[in-house]
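With one protein chain removed, the remaining protein chains of the complex are shown where they sit.
Entry: chain A
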Amino acid sequence: MSHDHSLNPATMPEEPEKATLEGKNKFLGLWFFLGGETVLFASLFGTYLALKNSTAGGPSTTDLFGLELVFLMTMLLLTSSLTSVYAMYHMKNNDFKKMQLWLGITALLGIGFLACEIYEFAHYINDYGFTFRSSAFGSAFYTLVGFHGGHVVFGLSWLIALMVRNAKRGLNLYNAPKYYTFSLYWHFIDVVWVFIFTVVYLMGKVG
């Protein structure tokens, strides 16, 4: 089968993302990558927990964090996780247009999250003078949260590239695994955020 045949509902496999060997390998490969990412983020979390009280006389977690913005960011990212589930639902129903629509909503929510994060960092830097270099706490905080933000930037670029490149192609067995692996990556970003808002912000607010 040539790889750019559009999917025909009569012959469409139940799981188009895993119907080809390439798809199966991408699926396993991405999970393998996520296993590695777990360790990467664990080392950043461990560093943060070890250094969060080393403020060098600068602002501490209780001085800095505000729950409202973090709650908004959490809702944006959690909802974007659901919208990408909707996109995969439409992929399984072979409805390419609706899949692209829900992925578009996912991208908008991701951009909203990123805008909040940039605002947050700018607020800390301008109003508190809290930077990467102000203390060990500052370095650990910006490394951990910034690395997650970097993952969001990468995920958004990935998503937009996929949507633009395949806009006229429609869904086929060649690009279905690409969309599916993106959705797994995007959920993983949300998994990391759950731990960030718990360990950094909520536990930081408790003290």
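In the analysis below, contacts are C-beta pairs under 8 Å (C-beta built on N, C-alpha and C of every residue); 3 or more make two chains touch, one makes a residue touch a chain; residues count from 1.
Note that contacts and distances are computed from a predicted model.
Visitor: According to its UniProt entry, is the unseen chain "ABC transmembrane type-1 domain-containing protein", "DsbE family thiol:disulfide interchange protein", "ABC transporter membrane protein" or "Cytochrome c oxidase subunit IVB"?
Guide: The chain we cannot see is recorded in UniProt as "Cytochrome c oxidase subunit IVB".
Visitor: Kindly state which of the options A:Leu21, A:Ala56, A:Val164 or A:Val206 is in contact with the chain not pictured.
Guide: Looking across A:Leu21, A:Ala56, A:Val164 or A:Val206, the contact with the absent chain belongs to A:Val206.
Visitor: Residues on chain A that touch the omitted chain in the whole complex?
Guide: Touch set of chain A with respect to the missing chain: 2, 4-10, 12, 14, 18, 27-28, 31-32, 34-39, 41-43, 45-47, 49-50, 67, 71, 74-75, 78, 81-82, 85-86, 89, 92-97, 170, 184, 187-188, 190-191, 194-195, 197-199, 202-203, 205-207.
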